[in-house]
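Shown here: the complex without one of its protein chains, the others still in place.
On to subunit A.
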Amino acid sequence: QKLVSFPWFGMDIGGTLVKLVYFEPKDITAEEEQEEVENLKSIRRYLTSNTAYGKTGVRDVHLELRNLSICGRTGTLHFIRFPTAAMHRFIQMGRDKNFSSLHTMLCATGGGAYKFESDFRTMADLELLKLDELDCLIHGLLYVDSVGFNGHPECYYFENPSDTQHCVKRPCSLDNPFPMLLVNIGSGVSILAVYSKDNYKRVTGTSLGGGTFLGLCCLLTGCETFEEALEMASKGDSTNVDKLVRDIYGGDYQRFGLQGSAVASSFGHMMSKEKRDTISKEDLARATLVTITNNIGSIARMCAVNEKIERVVFVGNFLRINTVSTKLLAYAMDFWSKGQLRALFLEHEGYFGAVGAFMELLKSSEEP
C-alpha cells in the first residue's frame, strides 16, 4: 500500500473565508526526517510554529485534533483560516515555496476551488483536485464526530433552551445521526436533508447568512471584522431597533398566540427618524445578528417540518464565537416546535468542508 506523499492538506475556499486543515505527522522517523526535502520541512515548521500568518491568517489552536491516527500515521490535525480576499497572496506563497515540486495532490472544495483553479495553475503550477462542497461537508462532519474532540464529544446542544436563566451547553454524541437536517451557515446558507453518508439532498438555501450579517454590520456601524461586529452585538439591545408585538398591540396578540416580546418587525422602529437619530451602533449590530439568526431558524424549522426530520444540526463559520446565535437557534427550534425539534451544534463549526477535502486526499492511499 502506497501512502500519499506529504504534505497532507485539505482546503475549502468559501465566499468569505478559506479554511485549511493540515496534518502534521508526529511519528516521523529519523530516516524520514533525513529524506524529507527542505521545502516540505519549512512548510511544516512555518505552519506549526506560528498561530498567525501574515495579517489575516489564523490557526485555531483550540480546535486542533491531537493523536489522530490516519492511514497508519499519527499526528495532529491543524485548523487554519484566512480571508478569501487573501487568496492570491496565498497562491503566490505556494509559488515562492515551490510547492509544485512536492508533487502532492491539492484537494480543494468550495466555490473557490473552481474560481481559483486557473490561478493555481498559471501562478503556482499547481493542479487542484476539485471536490463537491456538500459531499466534503458531510464526510468531514461525520469523520470529526467519529474521532471525537481530543477525548470529548464533538457535538453539543443546549439544555433548557427556552429558559435563558437555566440554558446550559451540554455535550452529546451524534451516534445515530440520520436523518438530520444540516444547516450550513457560511456567507450564505445551505440546508441539506442527510439520510446517510452518501444520500442527501439540498432542500433549500437562503442568501441571508453570515455574509449578510457582516455586510450589513459594516454598512451600519462602520466595523470591519466579524469579531468586531460580534463584540458590538454582544453589548447591544435589539429591542431598541426592532418593533415588538407589544409595541403594536400593547401586550400579547392573544388571538394568534403571539407573545408581546416576539419581534413583529425587524428594524421596524427605524422607520421613525427620531429613533434612527438616537440609536447606538451596538443596538444596530445586535438587531442585525438577531434578525439574520431568527430568519435562519425560521427557515430551518419549516424545512425540518416539511422533511419530517427532528434533528437539526447547525454548522458554518457564522457560529464561530457566536453564542448569541447558537442560543437563539436552540431557542427558536425548541419554542416554535413546542419541543419537537432539537438544535445540535459542532465544535469545529466551519471546518468540515476542509476536513472532507483532506479525507478525499487520503482515499487514494486506502485503495490497493
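We take it that contacts are C-beta pairs under 8 Å (C-beta built on N, C-alpha and C of every residue); 3 or more make two chains touch, one makes a residue touch a chain; residues count from 1.
The working rule: contacts and distances are computed from a predicted model.
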### Query
One chain of this complex is not shown here; going by its UniProt record, which of these names is it: "Trifunctional enzyme subunit alpha, mitochondrial", "4'-phosphopantetheine phosphatase", "Large ribosomal subunit protein uL29m" or "Glutathione S-transferase"?
"4'-phosphopantetheine phosphatase"
### Query
Which is it among A:Lys19, A:Arg81, A:Lys243 or A:Arg286 that touches the chain not included here?
A:Lys243
### Query
Which residue, A:Val4, A:Ile28, A:Met105 or A:Cys218, contacts the hidden chain when the whole complex is considered?
A:Cys218
### Task
From the listed residues A:Asn39, A:Thr104, A:Asn150 or A:Ser265, report the one that touches the chain absent from this view.
A:Ser265
### Message
In the whole complex, not just what's shown, which of A:Ser101, A:Thr278 or A:Asn306 touches the removed chain?
### Response
A:Asn306
#### Entry: Missing-partner contacts on subunit A, residue numbers
14-16, 83-85, 110-112, 114-117, 132, 134, 186-188, 202, 204, 206-212, 214-220, 241-243, 248, 255-256, 262-271, 273, 276, 284, 291, 294-295, 298-299, 302-303, 305-306
